[in-house]
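All protein chains but one are shown in place.
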Amino acid sequence: MDLSSLLVQFVSGLSTATLLFLVASGLTLIFGVGGVFNFAHGSFYMLGAYLAYTFVATVKLNFWVAALAAALGAGILGMLAEALILRRIYGRAEEGGFQILLTYSLILIIDDLVKLTWGTEYKSLSRPPGLGGALVMGDLVLPSYNLAIIGVGLLVVVLAWLVLTRTRPGRIARATALDRETLGLLGINVPLTMTVIFGIATALGGLTGALAAPLRSVTPGAGIEVIIDALIVVVLGGMGNFWGAWLAALLLGEVNAVAVAVAPEWASLFSYLVMVVTLIFKPEGLFAPRQVRKV
Amino acid sequence: MTGADTKKEVIFWGLLAGIFGLLPVVSHNDYHLIMANHIIVWGLFAVAFNMLFGITGMLSFGQALFYGIGGYGVGLMVKYLGKAWFLPGMAAGVLAAAVLAYLLGFLIIRVSGVFFTILTLAFGQLAWQVTFRWYHVTGGDDGIQGIIPPGILGNKVFYYYVCLACVLASVWYLRSLSNSPLGLILRCVRQNPARVRFLGRHVRRNQRRVYVISSVFAALAGGLMSGVDNSVHTNMFYWTTSGEVILMSVLGGIHQFFGPFIGAALIKIIEDVVGSRTEFWPLIIGLLMMTMVLAFPRGVVGEFQMLKARWQWRALERARRG
Partner (left out) sequence: MSSRKAWGLLALALALVMALPLGVCAQDKVIKIGAMYPMTGRPGLYGLDSVAAAEMAVAEINAKGGVKGHKLVFINTDSQAKPDLAVQIAKRYISSENVHFIFGEVSSGAGLALTEVSSQYKKIFIGTDHASTQLTSDKLQPYYFRVSNNTFQSMAAGALYLKERQASKPWTTLAYIGPDYAYGHDQWNELKYNLDRFGVKYKVVGEYWPKLAAPDYTAFITAIMKDKPDILVGGLWGGDTVAFIKQALPYGLFQKMLYFSPDGGGNYELMSATGDELPVGLALSGRHHNNWPDTAANKKFVQDFFKKAGRYPSYAAEGAYSGIYAIAQAVEQVGNPADTEALVKAFEGMKIKLPEDPEGFTSYIDPLTHQIVQVQAIGETIANKDFPPATRMLGNWKVYKAEEIMPPVEYLKDHSSEYLKGRLPK
């Protein structure tokens, strides 16, 4: 394989990786900060895609406005789910198991509600005007919409970093991850903080769904299709580690892109292979926070 | 165990063997036989799963991996070597599951809690992907059909009794295991792993042990099921299969040994009733699961016992006052 086609595949991998990261980011955020494993994260991704479709096709909003509105919608639904349902089991014995069951039931419920609302026909969105084409440099074709998504991905990483390290809410969020009880004693409204963090995480999921809608078909069950890949990213990156998720997504995206070109027969197994090999050597993921090994 | 408990347990075993043993005599409807067969095999799968979850506190979201291996052990042997290899296939599947669970145990029982859950899920999905895409060998998404047990086993009623005997013996074994010193240690592992270590017991070794045991019986359930459905399919490996067995256990009650068995029966019946009446069955199952987790975390059997305890207490109060 020559250098120029390797470069082409590399750029392909970058765009795959960014969408992977965006789905995984919300999942890892809520796990790292809130200690909640939201199995239904993919369902919020799907809700984002459907909401964006409605805002563009029915309300006739501009695509980017619609995407933000969809993120907001998914965020609000997420906050409702947290405040009305998930909150009830915090602190229960074996909370982890019940979280998984509860969010699993959300997957089933949201899937059917989506079917009742939007039907089973495939929905799809066009790329926003002006981003339908591509930058062409010799052999290298860079679709402008994919570039825009890569940009959004970088923006999310930088923004999250700034918010988490430089602002008061960010410091509260990090403190939530460490010790909720002390935080409560300091006069912080911990339940509200948890709800907001959950909302931000699901809004990230919804935003990703909206951004991915012009590239994919929007169907019921779309949430389940993305959640497993997102999980692999989260596990590889070290659960709860935002930067880790970004690097893991890049790793998986690039491994997949190169595998498709070199060994297309086996490409679909490579992401699992990366995961297995990593876990043999580092069961807590590549970039795990330290407390994982504690029983 | 107290005398009353023993008596109750005898009654339960009697009922179990009686109801399922007499069913083919009472009803000659093929479908009832199949439903009953599904219930007992899923019941075994759920009880085996609960050895991990309810007793040891390890929520595996990947037991479908072993269930699938059990099924494909039979399926592949019958496909390539002929139907006489049905029983050896079952043995091979169970053995393969034991070996794999032993090896995987070293790999994934290094982390705990949600991390363990997600690793089991990931490995389960890996196995599903391999079966799905290794099309030349496994038949991929087409699955393997025409798995008819040889000889007298081919008779549906006879096969049902064989399943029933296997299931009863397995559940009996798991029950005695759960009452043995090992079962006690496993319960301690769930409640306070640190203290188990202070007592000089190995947490991880015992966790690996129960992981292998649970997986072996999941594989046995998969093998038995291949003869009920006469086919195996990649769905056996899919994560929703793991999800279903979790749901059964939670519905029945994870802290009651027989809870998962009851849960399996309830889920199979609900699925059948709801599924034949509405296409919105996921909504109903989802709502049911949510209600169970939020309002009845003890499960049907656990809540029932709570209710009974409360009545007895009230009766006692009344007797004291009156």
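First chain written, first letter: the chains are A and B, and each begins at residue 1.
Basically, contacts are C-beta pairs under 8 Å (C-beta built on N, C-alpha and C of every residue); 3 or more make two chains touch, one makes a residue touch a chain.
Source: prediction; values computed, not measured.
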Residue of A:S25, A:S43 or A:N146 touching the missing chain in the full complex
A:N146
With the full complex in mind, choose from A:V8, A:L102 or A:A173 the residue touching the hidden chain.
A:V8
Of the residues in chain A, which ones touch the absent chain?
5, 8-9, 11-13, 15-16, 19-20, 111-112, 115, 120-124, 126-127, 132-134, 139, 141, 143-146, 212, 214-217, 219-221, 225-226, 229, 256-257, 260-261, 264-265, 267-268
Since one chain has been left out of the picture, which residues of chain B touch it in the full complex?
29-32, 34-35, 38, 129, 132-133, 135, 139-143, 145-146, 229-231, 233-236, 270, 272-279, 281-282, 284, 287-288, 291, 294-296, 303, 306-307
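Convention: only the chains that are shown with their structure count from here on.
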When centres are defined as mean Cα positions, the distance from chain A to chain B in whole Å is 32
Please give the residue numbers of chain B that touch chain A in the complex, ascending.
53, 57, 59, 61, 107-108, 110-115, 117-119, 121-123, 125-126, 129-130, 133, 193-194, 203, 239, 243, 246-247, 250, 280, 282-283, 285-287, 289-290, 293-294, 297
Contact residues on chain A for chain B in the complex?
31, 37, 85, 88-89, 92, 94, 96-102, 104-109, 111-113, 115-116, 228, 231-232, 234-235, 239, 268-269, 272, 275-276, 279-280, 283-284, 292-293, 295
